[in-house]
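The complex is shown incomplete by one protein chain, all other protein chains being positioned as in the whole.
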Amino acid sequence: MPSSTSRPVSHERWRLAAVWAGVLAGPLAWLTLLEVNYLFAYVACEVQRTWFMHLASAVAVALIAASGYAAWTASHGDMRDEETVTHPLSDETRRQRSRWMSLAGVAFSIWFIVVILAMEVPIIVLRECQ
Amino acid sequence: MKPKAIDVSQLPMNAFGHRSIMWWGGASLMLMEGAMFAMLIVSYIYLKGRSPEWPPGYFAPVLFWGTLNTIVLAASTIPNHFAKAAAERLDLRSLQMWMCVALVFGVAFCVIRVFEFRSLNVWWDSNAYGSITWTLLGFHTLHLVTDVMDSTVLTVLLFVGPLQESHFSDASENALYWYFVVIAWIPVYAFVYLAPRLA
Amino acid sequence: MTEGIADDPRLEPSALAREARELANTWSEPRGFVGWFSCVDHKTVGVRFIVTAFGFFILAGLLAAAMRLQLARPDNTLIGPDLYNQIFTMHGTTMMFLFAVPVVLGFGIYFVPLMIGSRAIAFPRLLAFAYWMFLFSGIFLYVMFFLNIGPDRGWFSYVPLAGPEYGIGKRADVWAQLVSFTETSGLAVSVCLIVTIFKLRAPGMSLNRIPLFVWAELVTAFMVACSMPSIMVASGTLILDRLVGTHFYNHAEGGDALLWQHLFWFFAHPEVYIIFLPAQGIVSMIIATFTGRPVFGYIALVLSLVATAFIGFGVWVHHMFTTGLPQFGTSFFTAASIMIVVPSGVQIFCWIATLWSGRVRFATPLLYALGFFVVFIMGGLTGVMLAAVPLDAQVHDTFFVVAHFHYVLIGGSLFPLLGGIHYWFPKMTGRMLSERMGKTAFWLLLIGFNATFFPQHILGLMGMPRRVYTYPVEMQWGALNLLSSAGALTMFVALSIYLANVAISLRRGAVAADNPWGASTLEWATSSPPPPYNFVPAPTVGGRDPLWETRADLPVVVGLAADTREVLVTRLMDAEPDHRKEFPEPTVWPFLTAVAVGGLYIGSIFTPWAVVWGAVPCTIALIGWAWPRKGNRPRSLERQIAHRHRTAAEHA
Partner (left out) sequence: MPAIIQSALHPAGPQAASISHLWWLMFWTCSVVYVVVIGALLVAIRRRRDEGGSTDERSLTRSVAAATGVTVVILFGLLFASVATGRAVASLGSAEGLVIDVTGNQWWWDVTYENPTPSLQVKTANELHIPVGRQVRIQLKSNDVIHSFWVPNLHGKMDLIPGRQTAIWLQADTPGVYRGQCAEYCGLQHANMALTVIAEASDDFERWLVAQRQPAPPPASPEQQRGLEVVERGPCAMCHTVVGTSAGGRTAPDLTHIATRSTIAAGTAPNTRGYLAGWITDPQHMKPGAKMPSTGLSADELQAVLAYLETLK
């Protein structure tokens, strides 16, 4: 079996963490923000302010953007979903999967930032107690 | 040209941790059970939010038994740890011993649990606070009892049964599940015993 | 693990034939009466799931026909309110819990192990248990219905209508325990699917090469695992309220009716995606096969599935827009509900791009996929309208919503499923379905469906609420309702033709080759129908479309024992071979466990003590399940341990 550990193990671990962060940070941050906003809506009505809701969105966006960036760097900006037939146990199989996950992480991060922007619309348009 | 062969006949017949399918089965189960605990706790917070006072009309549960049980549960992680390690070393003697010790803790916990229910100061049909408190504690007890029974069967099997290597990974997963029961207890304790005192 | 040379003696045709015989012996299911209850083969259980689910589909369809008869004209007195309420509750409950979820999981049970090149599904005994629980739940529900204690509080069972005070009798308990039954089954299947997809993939099938149908089943299984606990808590607390006098939903004692709605919809909205996503997987498979090219935008399609699943957990409040929750808070759910359209849109664009650039073959499965577009897109667009708080306030709980979700569920799920049966029937039975009958049924169904449900949009806007057993003639809803009922009759005819096609082709259909459609995924690499052990030799993959790629230099797996049920376990990310696992033999214990658990569930409708007494047989059954059988193991523990130490020493 061809083996592949040309880079140190710790680096591989970091790459793995980065691609998973890219994939999972978006949805998890968004789901958390949704619940937080739902609770904040009651607070907003009481204090007649909404700045903290924008702040929460900004924090979530920053978090997601950072994870997306990590996923991007994990594959050195080389994000392709390019499919070639490889030997099942080869390095190339692993590299293609790694690139693919980086791309997925970046795409997911962008997408969930868009969803968070959509949640900004009601904060901007509606009055606090409606 | 004929295909080449990947020969797997030398691969081991068992694995521990996330390499094993038992581990993933256990993890899926914990995900579901964890979601149920989470839903009950969300329900608790929701009902608490609907009530002007908390606990409504009753004294908070007595702390003694629940806290005692927390200590028992924390202590039980020690034999549990050694049982898990023994299983992963395939050390049958050591595993048998630590499983027995862990079982003693489990049974002790179940016995003290009876006193916990008696010191809640509210009945399940008193009001919604009583209902959610009893259900939360009862749901944790259900896990406790099933896991103790599960461990008993496995321990008996380790002594008398036709043994297979996979039973060692079963023991390892059993220990992992016990950790889950212990960790699930922390929020349950916080909500059953501490939340009524904070309000 | 070693990689051998091309002329490994184990790959000689005669050696392979010998291995196949031995494997068939090892993996075959026991025969006879007891054998029938002992079956653990994922293909047999999968077919059982699909067939049983379609049995319930027919029952629920007949109930729908009864409702359409009653509503065909105003002031009709054919069916009274008591029976009508039971019928619409039974229809919804059956379709959601006994048809849609089991059937999509059933397809996964049958095809996931084949598509990923595995010998078996993980935890086959748990799977068998899940099937029996599902079967018992359906029998239980319909026996109760014929005893006139069928649930009548709607498939959503809102409290307090279903609570102890207003839901007198046992009807609401029947509903709650039915839910416990089916959720136990669904959760068990989801464990099997998750672990199978994570750990039993053929070497080389890294995450980016998993077939889209398998991705859909994986995402679905996770959604089941995360959403069904919510309904378990809901139905459990409802039972407690009704049986032992807790007050979760009694506002006089600090409970709250809206808590039920939150718990219910946190499950029930994801449920829609549980039904819908596997069907998306089927559409992807069909479109790839009948355009002869890999689906365009694999990564976009995978991400769409995953994104839909996540956002699906953040839209449940849109079922509660009219409960007086503040609009500021609920509007976030509007945003999520509108944004969830984008992943579906991306999928549709990718499929259109595939059709655009491929060579289209108009076989029946593809027609169903195209019918899916025509119907489902309409449902998706009315979904956008329902996400808007003010518009929802008008059309919520009217026939507009009935139309919307039938467009989504029948278009989004039933059409692909019927297409999927046409597509996979040859694999499952070894015979082709008739194309002529298939196309006739398709066109009739498409016309009948639109005639039934399109007018209901208008009825909803004209003010007709849901769940009414009659309506006065002055409302002028009669004509459209009559049209709708006529459409239902057409659908009935179409589905009858479909069933006749299945019945006839089962005996007289053309014999199918291994890969009659020229498809690309691994289930077509084995015989039709597949042997009990699925593959010999076990395959590996080097890309996303293994059967379309040059396979000459792709290795195969050898070295799995043929005399025991050995399965290759691989790693999560890149599916490198990790270890071998001996899978359990067929056994009757899962069946007995299901009987014991079912007895406990049913008994607890009548007395809480059933939980205590019922625990005894459950414990006995579980011990019987877990206890290893003596003597049928070829390897002793000592030998295994010695082997382990030896290989460890070799590595060091």
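Going in written order, the chains are labelled A, B and C, and every chain counts its residues from 1.
Definition applied: contacts are C-beta pairs under 8 Å (C-beta built on N, C-alpha and C of every residue); 3 or more make two chains touch, one makes a residue touch a chain.
Everything quoted here is computed from the prediction, not taken from an experiment.
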>> Given that one chain is not shown, what are the shown chains it touches?
In response: A, C
> Among the options C:Gly55, C:Gly245, C:Gly430 or C:Pro465, which residue touches the chain absent from this view?
Replying inline: C:Pro465
> Quick one: which of C:Leu23, C:Met96 or C:Leu370 touches the chain that's been left out?
Replying inline: C:Leu370
> Among C:Ser38, C:Thr52 or C:Asn85, which residue is in touch with the absent chain?
Replying inline: C:Asn85
>> Touching the hidden chain in the complete assembly: which of C:Leu62, C:Ile352, C:Ala479 or C:Val616 does that?
In response: C:Ile352
> In the complete complex, which positions of chain A touch the hidden chain?
Replying inline: 114, 118, 121-122, 125-127, 130
> What residues on chain C make contact with the chain left out of this view?
Replying inline: 80-82, 85, 154, 158, 160-161, 166, 251-252, 256-258, 293, 296-297, 300, 322-324, 327, 331, 334-335, 338-339, 341-342, 345-346, 348-350, 352-353, 355-360, 362, 370, 373-374, 377-378, 381-382, 384-385, 387-398, 461-463, 465-476
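Rule of thumb we're sticking to: only the chains that are shown with their structure count from here on.
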> Roughly how many whole angstrom separate the Cα centroids of chain A and chain B?
Replying inline: 32
>> Distance between chain A and chain C based on Cα centroids, please, to the nearest Å.
In response: 29
>> Going by the contact rule already set, what residues in chain B reach two or more other chains?
In response: 6
> For chain C, which residues are shared contacts with two or more other chains?
Replying inline: 1-3, 203, 540, 553-555, 577
>> For a test of understanding, state which residues of chain C touch chain A in their complex under the given definition.
In response: 1-3, 202-209, 294, 298-300, 302-303, 306-307, 310-311, 313-314, 317, 326-329, 331-336, 338-339, 342, 540-544, 549-550, 553-555, 573-577
> Mind pulling up the chain B residues that touch chain C in the complex?
Replying inline: 1-15, 18-21, 24-25, 28-29, 31-33, 35-36, 38-40, 43, 46-47, 50-51, 56, 90, 124-132, 134-135, 149, 153, 157, 161-167
> Which of the residues in chain C come into contact with chain B in the complex?
Replying inline: 1-8, 10-11, 122-123, 187, 190-191, 194-195, 198-200, 203, 225-226, 228-230, 232-233, 236-237, 240-241, 244-248, 250, 253-256, 259, 262-263, 266, 537, 540, 551-561, 568-569, 571-572, 577-582, 619, 623, 626-631, 633, 635, 637, 640-641, 643-644, 647
